[in-house]
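Here's a structure for you.
Omission of a single protein chain aside, the complex is shown with its protein chains in their original locations.
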Amino acid sequence: MRIVLEKRDDTSAFAAVLSPVIAVLLTLVAGAIMFALMGKDPLAALSTYFLSPLQDWGSIQEIFVAATPIVLIAVGLSLCYLSNNWNIGAEGQLVMGAIFGGFVAIVTHGVPNGPWVFPVMLLAGMLGGALFGLVPAVLKTRFGANEILTSLMLVYVAELLLDWLVRGPWRDPHGFNFPQSVMFEPEALALRLVETGRLHVGALLMLVVVIAGAVVMGRTLKGFEVRLVGEAPRAARFAGFDDKRLTLTVFALSGALAGIAGVLVVSAQIGQLQPTISPGYGFTAIIVAFLGRLNPIGCLVAGLFLALTFIGGENAQIFLRLPLDVTRVFQGFLLFFVLACDTLMLYRIRIEREAAA
Amino acid sequence: MTLLEAIILTVITASTPLLIAALGELVVEKAGVLNLGVEGMMIMGAACGFAVAILTGNTWLGVIGAILAGAVLASVFALLTLGLAANQVASGLALSIFGLGLSGVIGASFVGLQREVMPKLFIPGLSDIPFLGRILFNQDPFVYASLALLAGVWWFLFRTRAGLVLRACGENHTSAHALGYPVLRIRLLAVLFGGACAGLAGAYLSLAYTPFWSPGMTAGRGWIALAIVVFASWLPWRAALGAYLFGGVTILQLHAQGAGLAVPSQFLAALPYLVTIVVLVLIMRARSGASAAPAHLGTPFVPDR
Partner (left out) sequence: MSVTRRRALLGLGATAGAAALGGTAHAQTPLQAGFIYVGPVGDFGWSTMHDVGRRRAEEVLGAQLRTVHVESVAVPDMERVVQQLARQGCRIIFTTSFSYFQPTVRVAPTLPNVFFESATGTTTAANLAIYNARFYEGRYVQGVIAAMKSRSKQIGYIASFPVPEVVHAINTVMRGAWTIDPAMRVRVVWVNAWFNPGREADAARALIDQGCDVICQHTDSPAPIQLANERGVFGFGQASDMTRFAPRAHLTSNVNNWGDYYVERCRAVIAGTWRPGDTWGGLASGMIRLAPFTNMTPEEVGRAERVVEEIRSGRLHPFAGPIVRQDGQTVIPAGQTLDDNAIRAQNYFYQGIDVQMPS
């Protein structure tokens, strides 16, 4: 007896919605068992993970704040992965964007400035991220160097560069020689949208990017090109699409988005440059991109959901004394089930009896 | 002991876990599967290996425990990506998160304990030869295992029929299936082997390199191993070159600092990564551009009826 996967002729919309729901249900069951084995109340644990972040307005804002950098990057990565460009270095592009944007904040510190500072920071961040994203792209198109390695190695390089800048040339002269830049002035901070919370303009940017991404992917020739180059490179070449130019374009674009995310993180959540600014947003975005099935709207949903679980995990530490590692295990379960259930969408499962010999 | 000898010995220690994990992942990728969960499997190996060694008092049992832990975690990955044709990149990343968390849960009761360092090989006479003797005959068993693995993987992939079939699965799984080869079963064995190697590499960290457990002690080595596989263009001996290059530059920059070299430490720390990129580009120029990735790397295989 064995399990056979039979490809469906077309993916029904019903299955597309059903699969994440089943995944979450399975996670609830698995999680409940795990928590019960650990001696914690399963219902309390599960409600902490999934419901507690929704309990008040401030917390819901936090979901958007946490999701913003991840979703922004994920949309860009979707473009890359669909066209077979494996950009694993979004984390480095985020850092580079933060460096470029932070530079603007630092040079305008103490000098009379205006509301133009923040948009300039965003532009600078886009530039920085895009340039840094072009490095693995150029190495790929000119030398055939595999972009998985080059983009990954450059993450470490970007982090070390930030470290050096913040300890050296950009160190706050009045900061007791601690490794930090000056505190960004109010003009350099992301505009808050609400008085009583941390929701900031980045969330709007995120929505704009998601919608723009969906339009590009679904309705424009570029989107078609991206998908064709990824699925059938030879056909794409016959159609006149230049895959090398596309590589440069998508890397620059995803780098720019990561750069924006970087600027938002330092200006909305930290308020200065420090040696470490990101807990791995660039890598989390990779997961979000795939959970979202490389579709911008999907990325938004997946990003918000994942942010929910991160905050839920924090709350679990606070309310239930569940260690962070348990949260990671639980998230692993969730991801496994979502990925497994996605198979339902693409394949029908049949149990087949072995034919008698 | 001269400084050169000491440096070589340290480089060997630093490079060995990278080499072991890279060789395992190389086989996996040659079979057409991309498993980004190396970091998770490695740290599970470190945690379980240490735990078993403490509980049983026997380092070798710890090593076996680590290998099994890596393989078990790999089997979860295999179930997802081979059994259910799930996306390999996401599954691998999920595995890394899961492994990191699970290792912390398992290792929590073993923080603050330590074991004796694994004894090194000692052959009277041979090990005493100045310089070469220590380097060749006075290493701990993991180093010899890594070299045996290197030879074994190379021989298996390029000198046996089974290896040829495995590579065929990676190059074109449809044709391999049409020829009657059990593609999924071959990939499963490859994935388990990769997990075992990653677990073994983790055991090295917690039983020989720094014989204690601490959360996150792999510190990104799994990712470096993945990069080394790519750097190696999926060739075993080139993986060894990559591992030793990376380990070597890492150690040399520490020595440079100790000797008082007046270069920013961050730049020195970035050298291993930069050098890896530069060397890769030079290699690619030399072979004029053709990528050596198995053509069907990362695409799930679902047999049509």
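Chains here go by letter, A and B, matching the order in which they are written, and residues are numbered from 1 within each.
Methods note: contacts are C-beta pairs under 8 Å (C-beta built on N, C-alpha and C of every residue); 3 or more make two chains touch, one makes a residue touch a chain.
Just so it is clear, the model here is predicted, and its values are computed rather than measured.
Undergrad: Among A:I277, A:C299, A:V329 or A:L346, which one touches the chain that has been omitted from the display?
TA: Per the contact definition at the top, the residue touching the missing chain is A:I277.
Undergrad: Of the residues B:G104, B:G170 or B:P294, I need the one that contacts the missing chain.
TA: B:G104
Undergrad: Tell me which residue among B:R221, B:R238 or B:H296 touches the hidden chain in the full complex.
TA: Looking across B:R221, B:R238 or B:H296, the contact with the absent chain belongs to B:R221.
Undergrad: Using the touch definition from the top, which of B:I129, B:L147 or B:L254 touches the missing chain?
TA: The one listed residue touching the chain not shown is B:L254.
Undergrad: At which residues does chain A meet the chain that is not included here?
TA: Touch with the absent chain occurs at residues 44, 47-48, 52, 55-56, 58-59, 62, 65-66, 160, 163, 167-168, 175-180, 183, 198, 265, 269-272, 274-279, 311, 314-315, 317-321, 323-324.
Undergrad: If you put the missing chain back, which residues of chain B would it touch?
TA: Where chain B meets the chain not shown: residues 1, 3, 6-7, 10, 13-14, 104, 107-108, 111-112, 114, 117, 205, 209-212, 214-217, 219, 221, 250-251, 254-255, 257-260, 262, 264-266, 269.
Just so it is clear, only the chains that are shown with their structure count from here on.
Undergrad: What does chain B use to touch chain A in their complex?
TA: Counting only chain B, the residues touching chain A are 76, 80, 83-87, 89-91, 93-95, 97-105, 108, 215, 223, 226-227, 230-231, 264, 266-267, 269-270, 273-274, 276-277, 280-281, 284-285, 289-291, 293, 302, 304-305.
Undergrad: What residues on chain A touch chain B, complex-wise?
TA: 3, 5-7, 81, 86, 139, 143-146, 148-150, 152-154, 156-157, 160-161, 163-164, 167-168, 283, 286-287, 290-291, 323-333, 335-336, 339-340, 342-343, 346-347
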